[in-house]
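Report on the following structure.
Just one protein chain is left out here, and the rest sit where they should.
Showing chain A:
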Amino acid sequence: MSASAVFVLDLKGKVLICRNYKGDVDMSEIDHFFTLLMQQEEEGLVCPVMSHGNVHFLWIKHSNLYLVATTNKNSNASLVYAFLYKLVEVFTEYFKELEEESIQDNFVVVYELLDELMDFGFPQTTDSKILQEYITQKGNKLEVAKTKVPTTVTNAVSWRSEGIKYKKNEVFIDVIESINVLVNANGSVMSSDIVGSIKLKTMLSGMPELRLGLNDRMLFALTGRDKGKSVAMEDVKFHQCVRLSRFESDRTISFIPPDGESELMSYRINTHVKPLIWIESVIEKFSHSRVEIMVKGGKEFLMRAHFGLPSVENHELEGRPPITVKFEIPYFTVSGIQVRYMKIIEKSGYQALPWVRYITQSGDYQLRTNS
């Protein structure tokens, strides 16, 4: 992939921190980045890849920061973006909020992280769990040479260290489904799908072997049982800890979990779901100084709003932002997916408790309005 250098800029284009990994692109090239960006913004044609001479800028924006990678090669663009987002992820795990202030407050750690995440333009150790074992935010105040390379850096199981201990062995499983719905102005559902994700919070000692059972339709078909409701999942993606070969062969989800919080898997369900929440809206413009908006949500709510507006009128077109719905329904999954079991086996033989929680929430839930 090879990124030549990575920069973090504030909203005015000032470099907050940078790391020259390869030395094959002049660091002052970054001065062109902001000029180009401004130029494109003026023309309304912003693009995540910009070029100046033979230097390409691949950039993302996160809160009040720009993260920019420069390269002079025809690199793999998705890989560079994925890396920039990885930076955001790692920094966020370190500083809770990634923004200008947190970069300035923590520049020492940022330097340390940038040093470990990438070398000579190539990603090295990018797992924040592992990084956290040897780059501790507060802990390195004069701990004399205590920092050792954690075993995980070289471990066969790279996502989990050995020798983890808990008094009480528990694992929390969250099944979260987000509904994406797009309804057009005349009330027909343009698209709808469910994106599910299973998250774990593992507090288990040692190197436990876990097996997760779901009411997966493919699995039921394989084992020949058709009792109860099953769910057909698409685009199933797993955390690297899940043994893909086993899933491929017999749909078993078996793994050694990372410690603490992690996303075990995600899936998508493409079946047409009836929108859980329906909204009708009428927006009427009576004259150029009065607008009435009526929003009718399901059975219980009706909102009627009048706006008395100043009579100064803008000649430009007004946008018609859609109505976005946000909601969360606990103890329920739209798709009907269920955790049938979670088996936990560790060689020390301890008993561990799995806890399951279901949540359905709004994803990109939009109803377009008529005006």
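Everything that follows uses one rule, which is that contacts are C-beta pairs under 8 Å (C-beta built on N, C-alpha and C of every residue); 3 or more make two chains touch, one makes a residue touch a chain; residues count from 1.
Everything that follows uses one rule, which is that contacts and distances are computed from a predicted model.
Think of the chain that is not pictured: of "Phospholipid-transporting ATPase", "Large ribosomal subunit protein bL17c", "AP complex subunit beta" or "Calcineurin B homologous protein 3", UniProt labels it "AP complex subunit beta".
Note that of A:124, A:223 or A:289, the residue touching the chain absent from this view is A:124. In the complete complex, the residue from A:31, A:101 or A:235 that touches the missing chain is A:235. Residue in contact with the omitted chain (choice from A:134, A:220 or A:255): A:134.
Considering the whole complex, the residue from A:76, A:223 or A:289 that touches the absent chain is A:76.
On the side of chain A, the interface with the absent chain consists of residues 1-2, 15-17, 22-24, 43-49, 51, 56, 58, 60, 71, 74-79, 81-85, 107-108, 111-112, 115, 119-120, 122-127, 134, 140-145, 147-149, 153-154, 156, 158, 182, 184-185, 190-191, 234-235, 237-240, 244-245, 248, 266, 268, 316-322, 364, 366, 368, using the contact rule stated above.
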